[in-house]
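Submitted below is the structure of interest, expressed as structure tokens.
A protein chain is absent from this complex, but the other protein chains hold their places.
Letters are used for the chains, namely A, B and C, taken in the order the chains are written, and counting of residues starts over at 1 for each.
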Amino acid sequence: MVNPDQDKFKEECGVFGIFSKESVAPIIYYGLVSLQHRGQESAGISVSNGDYITEKRGLGLVDEAFKDYEIGSLKGRLGIGHVRYATFGGGTLINAQPLTFNCRLGNMSLAHNGNLVNAVEIRKQLEQQGTIFQTTNDSEVIAHLIARSTTDDLEGAIVSALSQIRGAYSLLILTPDKIMAIRDPRGIRPLVIGNLDGDFVVASETCALDTIGADLVREVEPGEMVIIDESGLTSNKILTGKKNAFCSFEYIYFARPDSEFQGKNVHVVRKNLGKILAKNYPLEADIVTGVPDSSLSAAAGFAEQLNIPYEMGLVRNRYIGRTFIKPSQENRITGVNLKLNPVKQLVKGKRVVMVDDSIVRGTTSKRIVSLLKKAGAKEVHVRIASPTVKYPCHLGIDTSSKGELLANKKNVEAMAKAIGADSLAFLTEKELYLGIGCKEGLCTACFTGEYPVPVKSESKSK
Amino acid sequence: MVNPDQDKFKEECGVFGIFSKESVAPIIYYGLVSLQHRGQESAGISVSNGDYITEKRGLGLVDEAFKDYEIGSLKGRLGIGHVRYATFGGGTLINAQPLTFNCRLGNMSLAHNGNLVNAVEIRKQLEQQGTIFQTTNDSEVIAHLIARSTTDDLEGAIVSALSQIRGAYSLLILTPDKIMAIRDPRGIRPLVIGNLDGDFVVASETCALDTIGADLVREVEPGEMVIIDESGLTSNKILTGKKNAFCSFEYIYFARPDSEFQGKNVHVVRKNLGKILAKNYPLEADIVTGVPDSSLSAAAGFAEQLNIPYEMGLVRNRYIGRTFIKPSQENRITGVNLKLNPVKQLVKGKRVVMVDDSIVRGTTSKRIVSLLKKAGAKEVHVRIASPTVKYPCHLGIDTSSKGELLANKKNVEAMAKAIGADSLAFLTEKELYLGIGCKEGLCTACFTGEYPVPVKSESKSK
Amino acid sequence: MVNPDQDKFKEECGVFGIFSKESVAPIIYYGLVSLQHRGQESAGISVSNGDYITEKRGLGLVDEAFKDYEIGSLKGRLGIGHVRYATFGGGTLINAQPLTFNCRLGNMSLAHNGNLVNAVEIRKQLEQQGTIFQTTNDSEVIAHLIARSTTDDLEGAIVSALSQIRGAYSLLILTPDKIMAIRDPRGIRPLVIGNLDGDFVVASETCALDTIGADLVREVEPGEMVIIDESGLTSNKILTGKKNAFCSFEYIYFARPDSEFQGKNVHVVRKNLGKILAKNYPLEADIVTGVPDSSLSAAAGFAEQLNIPYEMGLVRNRYIGRTFIKPSQENRITGVNLKLNPVKQLVKGKRVVMVDDSIVRGTTSKRIVSLLKKAGAKEVHVRIASPTVKYPCHLGIDTSSKGELLANKKNVEAMAKAIGADSLAFLTEKELYLGIGCKEGLCTACFTGEYPVPVKSESKSK
Partner (left out) sequence: MVNPDQDKFKEECGVFGIFSKESVAPIIYYGLVSLQHRGQESAGISVSNGDYITEKRGLGLVDEAFKDYEIGSLKGRLGIGHVRYATFGGGTLINAQPLTFNCRLGNMSLAHNGNLVNAVEIRKQLEQQGTIFQTTNDSEVIAHLIARSTTDDLEGAIVSALSQIRGAYSLLILTPDKIMAIRDPRGIRPLVIGNLDGDFVVASETCALDTIGADLVREVEPGEMVIIDESGLTSNKILTGKKNAFCSFEYIYFARPDSEFQGKNVHVVRKNLGKILAKNYPLEADIVTGVPDSSLSAAAGFAEQLNIPYEMGLVRNRYIGRTFIKPSQENRITGVNLKLNPVKQLVKGKRVVMVDDSIVRGTTSKRIVSLLKKAGAKEVHVRIASPTVKYPCHLGIDTSSKGELLANKKNVEAMAKAIGADSLAFLTEKELYLGIGCKEGLCTACFTGEYPVPVKSESKSK
């Protein structure tokens, strides 16, 4: 099955929290649905009724994980939620978040987007000290560090815990009477603050604010701990002195096109990237097509720039679920276009530019090029609206190992040959910065290998 | 909830059949998934093992209606399938198709896309003659007429039955050893023939052929009965003398953009309609946006023609399921953009052209215009890539009653006011023909009131 | 797996109806649960709101077939319900009852317990006349006969239909404003009338009346049609002149022990049968055990009569569901006592009398005898509280074919040997009558081959 999503980086998580005048579980539910693209393996909601925390977690999409009455049974005016990334073969509930627990400092619940590069190391130390681990989440490491801090107040314990960890995290902590929202000192993963009729909201992306009708207040700043309680919002700058390193892949692929970061709309950024790509790597062609849904913005920009018609050369079947039945006759259905269908009448005899957002292993690009050629395309030129991915991410994204990355093994020419394209071009890192519209403050480690956080070579992503 | 699909005509059904050298249930499953946009209420598959027919029907999407092992338990080398349209509030299984039954002429199964205008009348007559009805399907009327025919061969009985009915039908009949595919004499609903490595396939749209890797052979002709059995395909022209009247709404809205009818690709037709709309109803504007997913082709054509940037002004949340939980605080969530989100940064301060495929009751158009204005659009101009819908359909589409149709009650100016648009324009019927690229042979009854089949005023669509 | 229920006759159905001052669906639900032992394959409820009938049918036990909210959505003050017997391998919904349909005489719904011996014949005739059949139920034959009657009133049409059929039936017919309860002229299957605070109830067994708190009024008499409507209950003797032939197996095995027929409590009858068995086929033994749950009453009577201790020699695992997983290591688990466990300490070294209600194919008896011997029983004597089953039933019970019946092939001595028993005895037909406490009026066809209704040799039970 040609599945355009299969050969992509996987975002790890989305988080959402709200302190309201009314019951929050339905609002968190909507918030999580709007962040669903950030994680489809499991979903969870924790709410506090002022005295203690109730939680429900489930496998699958948000509307699979929660039944109607379960939302109703989660009573509370403050709460947090989490969606977790998709793996093939189904996940286990034990790793679903938020992680709720009791300790010396009370009852609390943690929702975490990101990845710690020294989690394995700390885990080993904690185990040596007699700690048990029930999950394989980084979040459980954070929970233990908080509980074991000798500081007497929760804020202090959190600062102490975070001072021991290194990596990317946008973290929500729910206690019986407040929500704490914290972003790592480099601001690697996104986290924004919204206002819903006077109630404070925190979410991974602004699209979640739009969905529930909240207004964007501002982003949580790198190294900031925001505390939302009955009296409103207070801010503490708890971790300082690091250079910003916001994940550039949020712009390139992860975020919903209607979200914005640092005042920049994601669709607009992608379209810019497409225009720059067109300007710097032009060609003569009959049509431009994107690969639905992720590269449509970049493809539109590319087409606009070169004044080549932008066509729906590939159509996506929206009804193919994740638990699709396996064909009984393997050999026969192999070539079948279940998820992506080339439109023969559009591509036949044409010189086609296929714009995609990125190439990871290259396997899917190869299949799509082949689909287009079978459908009659005379030439297929591939243009990628990001630089070549040569290094794995250790900061919250599920990437292939270095050896599997196509660009790690081959130069662009060899890559073109490998995927069967008549030509192939990528953006440079400089062009990426230009398209995003900033000069610094981005993490581009997967392109350059320059990690913002010291990374041991064998550090394993979650 | 602003749901762009809510105020649309509803297609009634999709059908699929195949006679193969191998087990067909998995292939029918894939075929139905690719026709899922034609019906989401229920799905069914009937297969024959050469001796008798086995069937399974279920509610919901194809992958909800069938469990993996159920596909495996449907054994047979020939079979047919059906998807049925979505209603709100859930359907009943009793009306799901195919309809399988036994009669004098043997065991058979019927899958029907279309609507009979004299079904109620015939039903009353049959009841008077002692017939019981277990469903409210037109298909059961057809079954009874076949069974009650005095002709001794099945083909004759079918011709006799069809000579009594009036209306739209693309009909598949499975018997233990063959598939019969019949199209009404005006060819109102689509039906195409494909070839999968030598096996014959029939389907409502060509996208189903592409999905399973079959090649298009040709359309079943109006009034033709195609019989597919062990010896191949034979054709009988059984009903003649009527003028073609292919449903123009298949081009405008129903069909998947990658399908083609009469040699014309649907996306290309829609883009043409958008271009004609732009040419004949031009305006100055900053951006053009479609309403995802149905009007994206027309919007792209519109933008291209006028050289106005085509932007993703509205983003659709793909993860909102059909069984979405109801908000507990009605008043609060009312304004919420669960399914459709305007991109503020793109529309703020802009003159926006919103291109849509059609307006039925106008309620959704009104809400989307309002969303765009709230998001900061300076002006919102609505352009509709089809004529004004003034008459209900009686031929296979679930439309509102005449009184509810916005265009039935108001002229274009009043309609613009009603939906809050700064300007509004529709295509004329002539422009529609031009865009589709033919001079005659289309049913445009919902625009003109000129039904290709005599219709009693109170005839009720299924 | 030794399953004491596997080698039994299968009752075909249970029916329940009520006309009330309040919503009846929950009461029908309870009534069906109390009749669950009569059928576990599917369940259905039809109710009328005075104008039209709404129905819901589902596979499995009553509480699997209906979700809570579905009961709530069935609105009406009169209604009927049905449970259908269990087959292995799962049934199909299409055959679940009640069967609801429209015809010349209006909207109605049928629930049927019994079997027609001339259904196949009538079906063929009806098919020749152009009738289609969607199910393989006898009930559909009845529906067609009613619809095709030329009489103008429903009662007349029903009488006309029933005059054409032969066999066993306890039949409930729901129309929009009344319930009709009819019993075949021989009264083969049971049907009782109850009174719940002034509301009339009909049910297959009195245990259903007890469960909902209704009092027994009387049985529906053989050949009687009882009509329950707004004005109360009226009775018509519509079919006369036949000798009573109430199924003796209702006493022996099918009915719940707390039910009563003809003023006789089922448990008391079974205990009597056990006593007579003990008196006429006595022996010396250490303990008596029944096979839970069906023969506990007879075993208790047997033990009491001979003053031998009655012990729980076999214990049943109540939590083994019907959808039990299959062992992955076939060979290993074969000998395993999943459903029935002999109590070693009770049977070891003992002379055991195992009392059972009947022997059909003998396969289970053989396994249980073997279980007891393996558990250390010195001798196992089998006593059966009914005569030898030599003939299949054609009147509403799913029996093995004649050739499979152990008693059809062997005399008692050979049977004893076949099942490994040290001795074996059955009741005679005369002793059966004595134990039930009547001299005539019972159907004992499965023991004697004298069918109360003429039966063609190849007539196939449903």
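The working rule: a residue touches a chain if its C-beta (ideal position, glycine included) is under 8 Å from a C-beta of that chain, and two chains touch if they have at least 3 such contacts.
From a predicted model like this one, the values you see are computed outputs, not experimental measurements.
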| item | value |
| --- | --- |
| Touch partners, limited to displayed chains, of the chain removed from view | A, C |
| Residue touching the undisplayed chain, where the options are C:Tyr310, C:Tyr391 or C:Phe426 | C:Tyr310 |
| Full-complex contact with the absent chain, from C:Ile132, C:Ala147, C:Cys207 or C:Val291 | C:Cys207 |
| Chain not shown: contacting residue from C:Asn265, C:Thr363, C:Asn408 or C:Ser423 | C:Asn265 |
| Where the unshown chain meets chain C, residue by residue | 22-23, 26-27, 29-30, 33-34, 36-37, 61-63, 66, 68, 71-72, 197, 207, 210-213, 256-258, 260, 265, 267-268, 271, 293, 296-297, 300, 304, 309-312, 315, 317-321, 323-329, 332-333, 335-338, 341-346 |
| Missing-chain contacts mapped onto chain A | 93, 99-104, 127-128, 130-134, 143-144, 147-149 |
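Just so we're on the same page, only the chains that are shown with their structure count from here on.
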| item | value |
| --- | --- |
| Path length in steps (a step moves to a chain that is touched) from chain A to chain C | 2 |
| Copies chain A and chain B touch via same or different residues, half shared test | same |
| Innermost chain, where centres are averages of C-alpha coordinates | B |
| Pair of chains whose C-beta contact count is the highest in the structure | A-B |
| Length of the line joining the C-alpha centres of chain B and chain C, rounded to whole Å | 48 |
| Rounded Å distance between chain A and chain B, as computed from the means of their C-alpha atoms | 36 |
| Numbers and ranges of chain A residues touching at least 2 other chains | none |
